[in-house]
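Let's turn to chain A:
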Amino acid sequence: MFDGFLAPRYLAWLLEGFGVTLTLSALTSVVALGLGFILCMARLSPVRLVAAGAGLWLSAFRNTPLLVQLFFWYFGVSALLPENWTGWLNASHGDFAFGLGWPSFEFLAGFVGLTLYSAAFMAEEYRAGINGVPGGQILAGRALGLGSGVIWRRIILPQAARNALPPLAGQVMNVVKNSSLTMAIGLAELSYASRQVETETFRAFEAFGAATLLYILAVAAIEAASQVLIARDPLRRAARP
Partner candidate 1 sequence: MNFAVISDNLLYFMVGSWPNGPIGGAALTVLLSLASALASAVLGLALGIALSQSKGWPGMALRTVLGFLRAVPVLMLIFWIYFLLPVVFGLDVPGVGAVTVALALIGGAYLAHAVSAGIDSLPRGQSEAARALGLGRWDALRLVILPQALPRMAPSFVNQWVALIKDTSLAYVIGVSELSFVATQVSNRVMVYPAEIYLFVAAVYYILCMIVEVGIGRAAARYRIRPA
Partner candidate 2 sequence: MSSPVISIRNLSKRYGEFQVLSDCSLDVARGEVVVVCGPSGSGKSTLIKTINGLEPFQFGELRVDGAGVGDPGADLRALRARVGMVFQHFELFPHLTVIQNLMLAQVKVLGRSGVEAAERGMALLERVGLADQRLKRPAQLSGGQQQRVAIARALAMDPVVMLFDEPTSSLDPEMVGEVLDVMTALAEGGMTMVCVTHEMGFARRVADRVVFMDRGRILDDAGAEEFFGASGRRSARAGEFLSRVLRA
């Protein structure tokens, strides 16, 4: 509707920004889902030191603002790293993959910060999913003579995964929303682009409107995808009378 009022070059900025948002969110989600699981296993480890360490890590990343974490990775770490490292990170190293070009330092710092932050929340969702499996399931497995490895892999995890799917989808949606903070370290993602467009055109409504719409589309798409996954779950079909 309003986009007709924005000249094509501004629309292009917005779409480029959206592309950065999507790329960052996708990469972050994939890695964070994996890292989150590992952190969850560490948190549940019978080795007290590992569990306590993981607990502290998770607490630290969940109770400090993402913005401050991003500043730490972008400003803080680059100050701590030896000079030739920062030079290497900042330089372009040719094509990365799919002709995307080597990620900028802003992208790298944003990716690291967002991933570590999100992984901590995903770890908690995994933990809640596992705790949501009734304890009787383990007893039943043992009564049948199953070993703990089998019980874990074939009885607990499948049920935990089902429990955790909706909240994890919620966390992926949060990744998309939180990616907006990387504008503060200069990454030209969607929010940054919308602000740039607004500053140049003074068309706040169109600029922010388009960006908001794109965010909502992305979030809605994730919600829809998760609903499809849930609907296709063979267990749900079996449960229907």
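Keep in mind how these were chosen: all candidates are chains of the complex that A comes from, given by their letters.
Everything below uses one rule, namely that a contact is a pair of C-beta atoms (placed from the backbone, for glycine too) under 8 Å apart; a residue touches a chain by one contact, two chains touch by 3 or more; residues count from 1.
Keep in mind that what you see is a predicted model, and the values were worked out from it rather than measured.
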{"item": "Selected neighbour of chain A [touch, this complex] from 1 or 2", "value": "1"}
{"item": "Residue ranges of chain A touching candidate 1 (in the complex, touch as defined)", "value": "59-60, 63-69, 71-72, 75-77, 79-80, 173, 176-178, 180-181, 183-184, 191, 194-195, 198, 204-205, 208, 211-212, 215-216, 219-220"}
